[in-house]
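Here you go, one structure.
Complex shown without one protein chain; remaining protein chains in place.
Our next item is chain A:
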Amino acid sequence: MSSFLDYLTLGIVLGSMYAIFAIGYTLVYGVLQLINFAHSEVFMTGGFVGMIVLTEFAPSRPHGFPSVLWMVIGCLSGMVGGAAIAWCLERVAYRPLRKAHAPRLVFLLSAVGASFFLYNLCGKLFGRTPIQVPSLYTNSVLFHWPGTSVEVRVNQVVVVGAAVVMMIALDRVVNRTKLGSGIRAVAQDAETAGLMGVDIDRVVSRTFVIGGLLGGAAGFLYGYAVSGQVVFTMGFVPGIKAFAAAVLGGIGNVRGAMLGGLLLGVIESFTVPLLGSEWIDVAAFVILVLVLMFRPTGLLGERLGRSA
């Protein structure tokens, strides 16, 4: 029982990170029917910016509340970095193609090219060896699962808490604000949205920025609380998994991405005791294939804008 809860805790931590990462794929897919493969570099950017801010500015041994505060600051910086890169990506790699009515395949090539460029640039700037994220912070046990000795640590709570706050905020933006109705309208019928007065370019740009905020946060949280380090290739595998999570939940569907991410994290976590850690990367995709065989549009359906 206690080890079950241990793995569940780890799975939820990992899953909430995948969830906010996956939202970026699903949002952009929603408005452009495009898989933004360069989103993994938004994640990487978030990791690096957060690492740099902590290394440069944080005091070496904050304790208690200040340590959590610095984690939040790291996360916010990662979000800003991720959003900036996502905004640039849309401007440089996609908008010119949209204006030229380029075929789908060209977008894909542009995405892959932008991704190569960004992670090689990062490798050039920061070296190709992993850099430790300062891990000097209090990470004490915050509480135990009721009636057990299973520990839940501060960092884990911060990761899940940050993800939950972001998901609630996003859900509100998408469903309750004018920008959100613009996003949903563009996802359902871009041209008609334009007839209603929606500036499609602006909505698309802001959608990238929102995805960038969440992707950057995911990158920071991953580097800080999961792997403990950042490296120029760090976006690749988690990126594929977050994309898989988005498909699992139903691509284009925001709540689907949340559910898919969480499920994927938990499944991965339980793969370790059940099959061994070398199966982690396999398990996620086996589940994905199985789900898609029975529900080709993902768990919650692809319908753009249903809760998107």
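We take it that contacts are C-beta pairs under 8 Å (C-beta built on N, C-alpha and C of every residue); 3 or more make two chains touch, one makes a residue touch a chain; residues count from 1.
What we mean here is this: contacts and distances are computed from a predicted model.
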Per UniProt record, name of the chain withheld from view ["Xanthine dehydrogenase family protein subunit M", "Tryptophan synthase beta chain", "Cytochrome c oxidase subunit 1" or "ABC transporter ATP-binding protein"]: "ABC transporter ATP-binding protein"
Contact partner of the left-out chain, one of A:188, A:233 or A:297: A:188
Chain A, residues in touch with the chain not shown (by the definition above): 178, 181-182, 184-185, 188-189, 191-200, 303-306
